[in-house]
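Following this message is one structure expressed as structure tokens.
With one protein chain held back, the other chains of the complex are shown just where they sit.
Every chain is named by a letter (A and B) in the order it is written, and numbering of its residues begins at 1.
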Amino acid sequence: MRFLNRSVGRLSRHRRRPVAGLLLLLLGLVLTGSLYAALAPSSTADSAQSDEELVAQGRELFLVGCAFCHGQNGEGVLTQDGNQLGPTLVGVGAAAVDFQVGTGRMPAVQPGAQNPTKPGSYTQDEIDALAAYVASLGPGPAVPNPEDYSLAGMSEEERQEAVSRGGQIFLTNCTACHNFAGKGGAMPHGGYAPALSNTTARHIYEALLTGPGQMPSFSNGNLSPEEKRDVIAYLYSLRDQPEYGGFDLGGMGPVSEGLFAWLVGIGSLVGVATWIAAHTARSSKPKKSNSGEEFAA
Amino acid sequence: MSNGHDSHLPGLPGDDSHDAAHDGHGGALVPEEPIPNPGLPEHVWRPTDVDAKAERRAERQIATLFGLSTVCVVLFVVSYVVFGVNGGADGKSVRTIGGLGASNVALGVTLGGALLFIGVGLIQWARKLMADHEIVEMRHPARSSDEDREETVRVLALGADESGIARRPLVRNSLLGAVGVLIAPAVVLLKDLGPTNRDVTDSQPYPGAGLEHTVWDKGMRVVRDVVGTPIRPGDLEIGDLVNAEPAMIFEVDDEGEPVLEGVPLQIAKSKGAVVVVRMLPGENKPAPGRENWAVDGILCYSKICTHVGCPISLYEKKTHHLLCPCHQSTFDLADAAKVVFGPAARPLPQLPLMVDDDGYLVAQSDFKEPVGPSYWERDSQQSTSK
Partner (left out) sequence: MSIDTSRVAKTNTTAATAKKSNPVGGVAEWADDRLGLAALAKKNLRKVFPDHWSFMLGEIALWSFVVLLLSGVFLTLWFTPSMGETTYQGSYAQLRGVSMSEAFASALRLSFDVRGGLLMRQIHHWAAMLFVAAMMVHLLRVFFTGAHRKPRELNWVVGALLLILGTLEGFTGYSLPDDLLSGTGIRAADGFIKSQPVIGTYMSFLLFGGEFPGDVIIPRLYIVHVLLIPGLLLALITAHMILLVYHKHTQWPGPGRTEQNVVGFPMLPVYAAKAGGFFFCVFGVAAMMGGLLTINPIWKYGPYDPSKVTAGSQPDWYMGWPDGALRIMPNIESHFWHRTWSWNVFLPIIVLPMLLFTIVLLLPFIESWITGDKRDHHLLQRPRDAPGRTATMVALMTLYGVFWIAGGNDIIAIRLNLSINQITYFNRAAVFIAPVIAYLITKRWCISLQRKDRETLLHGYETGIIMRSPEGGYTERHLPLPTERAYRLTARNRDPDVLAELPGGPDANGVEPPRGIAGGLAGLRHRLRKMMYADNIQKPTTEELEEGHHHAEHEHELQAPMEGHPADGHQFDGHHLVEGEKLRADD
């Protein structure tokens, strides 16, 4: 709980109840809608669907699920005291929509500085429609093609080089926030850089491209598509590699190691010491033989 | 002197008087104990002492433990042979046990088992089968006897007298002086552990030598770290962060040899690393005199924390805050990198940027102040922008 987040605090004073209620209502509608969409036989995407149709479908979805915070035309909504309820979506591009909605960060349960991931509320077809609509609002990064981030078709040697180079790029640009093993890290004022252990290649690529939330962007002019692909290759190679040294203890570095040294190491050894010094079972019977005579009391 | 083999229990007669003389803090004597010492309780036998069956059972149990240890050692050798090295020669033949490296886990568990079984067996032997009578040993005071003390003092005095150390102050004091001065060679010899800051600053044995300089210079390109490519302002979007380096560390000379390698390269990286960020031009509040240090909202700051020198690149693009992962100093890059939180005392030095004829970002000059942590000789009043 990021209970000291300023914007949430300020918002909550004025807005929390009506907003939460409405959001809940909207969420309910969205869920019902998407459930219907998922179950209705006619919802299977028509491959021949034209772009205009897609944008129109996206706009409908947008008005139901997103417009409350982001405005009827994606222009963004300001609260009375000047805070942003939802930022403008003009020019964020399809990639941002695909990332935010695809990872479940959007639609947000409540306004806040950082929205956690959760199981998605939209099908991929609906996300595509939403993305098409938002992309129509203004030019922005498009959803990447699979060949941008896929390693398929590379020779073993090329893949090997990509992983090595990607590791160096990762350690230079990403580990500062996301930690050396991609396990995430803390940011100011309760923010956090999320763990990358389960993020898909597509979402990693989109995050780099668009810089969700507070994350700086690594646009194609900054980090070329090949370099982004190399970072993804390195992260996937980390996932594939066995834990050579045993359980990774959360991959958080020396703090968790210290915890285990005390709890497991010192804990078990103090246990052994206690056992060594503990009194053994005693018998109520006297000793019959005479071998203990030299110790006679 | 009692060495513990006497069977009588009470303390040495001398001790009581010795104690009594000293325990009078506050003048109150320690009163008689309210309950007298009841003496050692009677020994109670263990089941293994009185029951031959229990004894044999314990014997078998302990021998089993030792046997299990040997089993573990055999398994250790087997694991050594069966599981190849951790990485596997081609990186693919790594064997795993439940996702963990097989070699390490198998060797560790079998070695640990072998050792623990011996340890537990030994302790069990001591607990169950070895005689467990508590025995009594007498203590003696740590101090020497009075006679010994007197004799020592006498011998010391004799030595002092025979050497005449008290009677010949000239000899004594000159010796003390001479030995004292012997410190000097030790100190002087350590001087060459390394050059001083002034040495390297004056002689400039490599580019950017000395704490007040870096390899940055007028016209040096700002290039991306790792890949070494130069940056055009148009390459960067609002909100971008580039971890960058001075171009010199990637440069090669005419023969294809790197300009910087080895120690100079590491030093150049350790002082020259920078972060480049792009924000909306209106968001930046440049410090007085720095109005033309940015190019289209692109700012460049030293990546080396002014606290103790960690590289720092945890950037929040909306607040423009840069956080240090070591001690959480936070700098506001939109406000001349002033410290907004944490233990760092000074803003990050800013590198003045411009665009060269080819359209790439370059430095206008070196940093205007030393990068990195504070040090005694740093003349902060003169150069800091605080």
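Just so we're on the same page, a contact is a pair of C-beta atoms (placed from the backbone, for glycine too) under 8 Å apart; a residue touches a chain by one contact, two chains touch by 3 or more.
Just so it is clear, the model here is predicted, and its values are computed rather than measured.
Contact with the undisplayed chain is limited, among A:84, A:150 or A:175, to A:175. Among A:80, A:155 or A:274, only A:274 touches the chain left out of the display. Listed residues A:66, A:137 or A:163: the one in touch with the omitted chain is A:163.
Set against the missing chain, the residues A:109, A:264 or A:281 yield one that touches it, A:264. By the touch definition given at the top, chain A reaches the unshown chain through residues 1-2, 4, 160-161, 163-164, 167-168, 171-172, 175-181, 184-190, 192-193, 234, 237-238, 241, 243-249, 251-262, 264-266, 268-270, 272-274, 276-278, 294-297.
Simple rule for what comes next: only the chains that are shown with their structure count from here on.
If you check the complex, the residues on chain A that touch chain B are 165, 168-169, 172-173, 176-177, 185, 187-188, 191, 193, 211, 213-219, 221-223, 227, 241-247, 272, 275-276, 280-283, 285-288, 292, 295, 297.
By the touch criterion stated above, chain B contacts chain A in their complex at residues 40, 42-47, 49-51, 86-87, 94, 96, 99-102, 104-105, 108, 119, 123, 127-128, 131-133, 224-227, 231-232, 234-237, 239-243, 277, 311-319, 321, 323, 325, 328, 330, 341.
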